[in-house]
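A single protein chain has been removed from this complex, and every other one stays in its place.
Note that the chains take the letters A, B and C in the order they are written out, and that residue 1 is the start of every chain.
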Amino acid sequence: MSPPDDQTPAAPGPVATERSAYKLWTQEHVRYADTDSNGHVNHAVFLSYFETSRVGTTRNPEIGLLEQGENFNVVRVEVDYKAELRFPASVDVGLRAVKYGRSSFRLGQAVFDGDKCLCIEEVVLVFMDRATRKSKPLSAKMIAWLQENGATPG
Amino acid sequence: MSPPDDQTPAAPGPVATERSAYKLWTQEHVRYADTDSNGHVNHAVFLSYFETSRVGTTRNPEIGLLEQGENFNVVRVEVDYKAELRFPASVDVGLRAVKYGRSSFRLGQAVFDGDKCLCIEEVVLVFMDRATRKSKPLSAKMIAWLQENGATPG
Amino acid sequence: MSPPDDQTPAAPGPVATERSAYKLWTQEHVRYADTDSNGHVNHAVFLSYFETSRVGTTRNPEIGLLEQGENFNVVRVEVDYKAELRFPASVDVGLRAVKYGRSSFRLGQAVFDGDKCLCIEEVVLVFMDRATRKSKPLSAKMIAWLQENGATPG
Partner (left out) sequence: MSPPDDQTPAAPGPVATERSAYKLWTQEHVRYADTDSNGHVNHAVFLSYFETSRVGTTRNPEIGLLEQGENFNVVRVEVDYKAELRFPASVDVGLRAVKYGRSSFRLGQAVFDGDKCLCIEEVVLVFMDRATRKSKPLSAKMIAWLQENGATPG
């Protein structure tokens, strides 16, 4: 039974474990030292994959998100481990923006081996003044970039 | 005004940023290579502090939690960063049990510099059969240890 | 003064800081967490770049150097640091074979940013039996590969 005209379901949001949720991509490969004695990539190393992808994007001078004296600080990460990763391997790291507030924002990231999602992260970052080391309101440029990459206010 | 007899407030639960929430303790120290070009300990390294403390406890043969062929797998971490940590420093890592289900459980951990909480983590682990690499119900020994260290079912 | 005809100087050997010394190449990129509070890539991380390149080559199943039950162990590294490396960057890692004996061999590696050599390593590996964890004589296949990539006996 199809829904009545006035009950059209909301367009489904992006599914964090699917490639289609992500617009920005970087490549990573497993280093031998990323593995631990369980024989797979240590769970902490995924945070380095995410960080490198995130920082490489947000601090890319061609994108120009940060002015001199501005910085991000990670205040929270939530990581779900979906499947093991072993050496050697090349993976894709996807990035999207999820939410933003006055001085902080939430990004979503995922590691894929082909279409298989191995790990997803949501990370909350605070916009900082490098000199005072205090948080500051998101710049207009920052908000524009967040919106462009999928973030909604809230 | 004190509450009426039948409305006694629940005893407050442990506060994750306070030392009193944790019964099990290990020591860690910052290595120079733990720092990154922000001058402080990289955020991913805290997961290694937590892991070493957790695995050193749960796999301690004197505690004897794991039988041959049993293992844990991390399926989720949630980490809140409260304050920076720099080299050199020695810190205390606290561990407690929070919740348990049929085959998984949730632990809480925190890094303290004296009474100052720098970082807290909650981590969900799944009890695994090493041979089949599938989850299995928590053993009675495991449940007893979880309860002893503060976990409630659910 | 030019040398007399019968004293033609020996052809010069490969110069370890020049790209022309290396036949086998892999790519690496700096991760943010590779840096330390000096602002550059930590000196220990270069060993991981070298290892990943080396293991990715010597254990490449298409090259097929190792039979089931054979392994390498690092017994010595000598590393010279020529220039700093910072995030973000992509580098090339060159590999060559230098010497071989009865059960051990010496490889040479280098990290280049374009033509600029940042770091060179020589590493001595021992050919091992995985089961006994003892050294064993180099296989004919191993010796052929070492010779092909520049190694001389001794």
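Criterion: contacts are C-beta pairs under 8 Å (C-beta built on N, C-alpha and C of every residue); 3 or more make two chains touch, one makes a residue touch a chain.
The shown structure was predicted, so the numbers you read here are calculated from the model rather than taken from an experiment.
Listed residues C:Asp80, C:Asp129 or C:Glu148: the one in touch with the omitted chain is C:Asp80.
For the chain left out of this panel, the touching residue among B:Ala33, B:Leu66 or B:Val124 is B:Ala33.
From the options A:Ala44, A:Val77, A:Leu95 or A:Cys119, the residue with contact to the unseen chain in the full assembly is A:Ala44.
Of the candidate positions A:Tyr22, A:Phe72 or A:Phe87, contact with the hidden chain is made by A:Phe87.
Where subunit A meets the missing chain, the touching residues are 32-33, 35-40, 42, 44-45, 86-87.
If you put the missing chain back, the residues of subunit C touching it would be 38, 42-45, 47-48, 51, 71, 73-81. As for the chain not pictured, it touches subunit B at residues 29, 31-33, 48-49, 51-52, 55-56, 59, 87-88.
By our rule, only the chains that are shown with their structure count from here on.
The greatest centre-to-centre distance from subunit C, using averaged C-alpha positions, is reached by B. Superposing subunit A on subunit C by their CA atoms means rotating through 180 degrees, a value rounded to the nearest 5. In this view the innermost chain, defined by its CA centroid being closest to the centroid of all protein CA atoms, is A. Here subunit A and subunit B face each other with the same set of residues for the most part; over half of the interface numbers are shared between them.
Averaging C-alpha coordinates per chain places the centre of subunit B 41 Å away from that of subunit C. Between subunit A and subunit C the centroid-to-centroid distance comes to 35 Å (mean Cα coordinates, whole Å).
Centre-to-centre separation between subunit A and subunit B, using Cα means, comes to 25 Å. Shown for subunit B are the residues in touch with two or more other chains, namely 38, 42, 44-45.
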